[in-house]
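For subunit A:
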Amino acid sequence: MSQDVFVLVEHLKGQLTDGTFELLGIGREVAPQAGGRLVALLLGRDVRGLAEQLGAADVVLYVEDERLGDSVPEAYRRVLAGLLQEQSPKLTLLPTSSLGMDLAGALSVELNLPMIAFCKQLAVQDGSIVATCELYGGRAVVEAEIPEGPGLALVLPGACPADKGRSEGAPAVEEVKPSVDLAEVRVRFKGLIEPPPGDVDITRQEILVSVGRGVQREENLPIVQELADALGAALSSSRPVVDQQWLPPTRQVGKSGMTVKPRLYLAVGISGAPEHVEGMRDSDLIVAINSDARAPIFNVAHYGAVADLFEVVPKLAEAVKNRGA
Partner candidate 1 sequence: MVGATEQKRRIGVYICHCPTTVVDSADVDELREFASRLPSVVVARGCEAGCSERGQNVIKDDIRNLRLDRVVVAGCSPHTHESTFRRACRDAGLNPYLFQIANIGEQCSWAQRNGNGHKPKALLQAAVRRAYHLEPLQSREVPVNPNVLVIGGGIAGIQAALRLADSGHKVYLVEREPSIGGRMMQLDKVFPTLEDSSYILSPKMTAVACHPYIQLMTYSEVVDVAGRVGNFRLKVRRKPHYVDESKCTGCGVCVANCPLKRPSEFDLGLGKRKIIYTSFSQAVPNIPVIDRDRCLYFDRGTCRVCERLCEHRAIDFDQQERIEDIEVGAIIVATGYDLFDPSPMSRYGYKQLGNVLTSLEFERMCSATGPTGGAIRLNDGSAPESVAIIHCVGSRDRNYFDYCSRVCCMYALKYSLLTRERTNADVFQFYIDMHCCGKGSEEFYRHASERGSKFVRGEVAEVTDQAITAEERGKLTVVAEDTLLGRRIRIPVDMVILCPAMTPRRDTEEMARLLGLARGADGFFLERQPKVEPTATSSNGVFVVGCAQGPRDITDTIAQASAAAAEVLAMINGGKVEIEATSAAVDESLCSGCKVCLALCPYDAISFIEDKKACQISDVECKGCGVCVAGCPAGAISANQFTDKQILAEIEGLLADAKPPPLAV
Partner candidate 2 sequence: MLDIVVPIKQVPDLVEELEIDPSGTALGLERTRFVVNELDDHALEQALLLKEKHQAQVSVIALDVGDVEETLFMALAKGVDQAIKISGDFGPAPDNHTTARVLKDVLGGLSHNLILTGVQAIDDLDGQLGILLSSYLDLPYVGLVSGVQIDEGGSKATVLKELPGGVKAELELPLPAVLGIQAAEQPPRYVPVSRVRQAMRTATIEERSAAAEGNGHIRVRRISKPQVGAGAELLEGSSEDIAEQIVGILADRGILR
């Protein structure tokens, strides 16, 4: 077993994701604790160029294959299983994303490696992998360890500022041939389906007023809409609101929705489950209103009010209008 820390590089439509840099940022801290190198695993088709941005890593292992071009985690899994088997790192970091979530468990079983999910912080202490995890929708913090390692970690978005994983330096790139036959991949990619156009593009808005479960009923939406109107903002939401079809999927912020970075993100009645936080944590200013003091949204918000939205939102709308007038 080596003492290296591996990081899976994630890219979508030719772009590296923020999550990749976050993982590299964490890897940068943990690799010295482990006493090994930080290794970035870049897999894909025609993405070698992306390696240039991975300077935070000591080494980039690049695997090129036709079948790694599409978002088929199984292909990644087969390649990674082989790679990790050969390289035997101390710790492998994967993003809690549509890719990472389809890999970690499989690798854990296939390689007989323990894994920890929902990781918010990671460290290697006395050879053990120690993680701080956010479980139960953010209602509990669990400190867990993989005694002695090695192991895998699924890291929550926002665990580390992405900037910490960015580096100007050019890493060493080693190209590796896949040790497995990817023809055996059982899952076949058929195509991408883009969201229907036409609605407001919430990723381009300066101000978002976002609603969650706390709004209770569709007919309460106008209360929040009124505030959005007063602020000149667009309305966005967490997943439950879209699942109830009160707002179209284009308004969903979070893991399978949009990632937004407005100047102001005003979260109304949103508890702040990790899947949601993933999509908005980088907003310039986050203000949260929720009646539940335990809501994890207050952990990412800059300002918070523990109050009933039906009380505060109309008052706030009024105050904003008065200021405008």
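The candidates were selected such that all candidates are chains of the complex that A comes from, given by their letters.
Points to keep in mind about this one:
Throughout what follows, a residue touches a chain if its C-beta (ideal position, glycine included) is under 8 Å from a C-beta of that chain, and two chains touch if they have at least 3 such contacts; residues count from 1.
Note that the structure is a prediction, hence the values are computed from the model and not measured.
Among the chains 1 or 2 offered as candidates, the one in contact with subunit A in this complex is candidate 2.
Touching candidate 2 in their complex are the following residues of subunit A: 12, 17, 70-74, 97-98, 101-102, 104-106, 108-110, 114-118, 130, 133-147, 154, 186-195, 203, 207, 231, 243-244, 249-250, 252, 255-259, 263-264, 285-289, 293-294, 296, 298-308, 311-312, 315-316, 318-320, 323-324.
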